[in-house]
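Every protein chain except one is present and positioned as in the full complex.
What follows is subunit A.
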Amino acid sequence: MSAELRVEGLRRGFGGAVVLDGIDLTVPAGGCVALLGPSGTGKSTVLRLVAGLDTPDAGRVTAGGRDLSGLAPERRGTALVGQRPRLFPHLSVLDNVAFPLAVAGRRRGAARAEAAGHLDLVGLGDLARRRPATLSGGQEQRVALARALAANPAVLLLDEPFSALDPGVRAEMHRLLADLRSAVSPTVLLVTHDRQEAAALADTVAVLLDGRIAQHDAVEALHTRPASLAVHRFLGGLVEVPGRVEDGAHVSALGRLVLPCPAPAGPGVLVVRQEAVGLVTAGDPAADATGAVGRVAPRGARSLVEVTTAAGTLAAEAGPGLAPPVGATVGLVLPVAQRWVVAQPAAG
């Protein structure tokens, strides 16, 4: 019974400080949207407002066209799973999952039978009789997911559900969530501060910056066509070339760089993902910029190469064993298709 979730003009302040300044967000029925933002920007507050655990100063939330304003949390059909798996310690694993069914008035036998199905769905059918305290962190979070699904929610709200888990377990949980989505296709609103997690789990990602949705788009579009310099930086973008747009080209200290699509004339910052920037030899005619390697930082198998150019420090990612030595003069290629211009933020 997944339903479209629609959040309109949601505002919430705490003691004079505005935390959410008009949030608009739509999660299509059966879709998964990740709400991505730095810590302390009110991502969890959005979930609490949707779940009815907190009251907005303005704005409204609808699920499947039903206005949820003023409804008590238990009448909204918005099950919440938090970062800590809050299983009831006095109930067995099976009775934890059966809890939403029991409070809905189902008979104990029927509730347990249905709960067993949900427990199987998360692959923990064998642990039905165990106490929550005897489970591992990953197992506990699986049970918490099964319990939330047992409530048959219109919208499933996940608040950093996997951030406290070990990386290996987290990857496992990502696969599980993907499986659950294809099995029961709930509508999911996922809050996370982890860009990789957002990219791995969600259909689209909404970036929450300064109390507003700065951009809501597909993952790739967020990276290659950010709506603002803030979004580009928040997503880890390191290549910024200040300049101005003239006649379909960006003019800066690097010279005139042709743009793949029209951009409004005037001041603008050229951004390219460092992953897309090519490293070539200094004399290569294809090079858009030339400079000395200032720093090489390993990033797993790849390395991040910082190059000091006429337009400031730019960056490129080099494959395994391909990073040039520090001090070497190299050329950088900013591929035309990857170029994108964002507005120059106001000074200060």
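Quick note on the criterion: contacts are C-beta pairs under 8 Å (C-beta built on N, C-alpha and C of every residue); 3 or more make two chains touch, one makes a residue touch a chain; residues count from 1.
In the analysis below, contacts and distances are computed from a predicted model.
Student: Looking only at the UniProt record of the hidden chain, which name from "ABC transporter permease", "Translation initiation factor 2", "diguanylate cyclase" or "DNA-directed DNA polymerase" is the right one?
Tutor: Hidden chain, UniProt protein name: "ABC transporter permease".
Student: Which candidate, A:46, A:61, A:135 or A:157, sits in contact with the chain we can't see?
Tutor: Within the whole complex, the residue contacting the unshown chain is A:157.
Student: Which of A:57, A:74 or A:210 touches the chain that is not shown?
Tutor: Here the residue in touch with the unshown chain is A:74.
Student: I'm checking contacts with the chain that's been left out. Which of A:43, A:147, A:216 or A:232 qualifies?
Tutor: A:147
Student: So which of A:99, A:162 or A:340 would be touching the chain we can't see?
Tutor: A:99
Student: Residue-wise, where is subunit A in contact with the chain that is not depicted?
Tutor: 51-53, 72-74, 76, 78-82, 84, 86, 88-90, 99-100, 102-104, 131, 133, 147-148, 151, 153, 157
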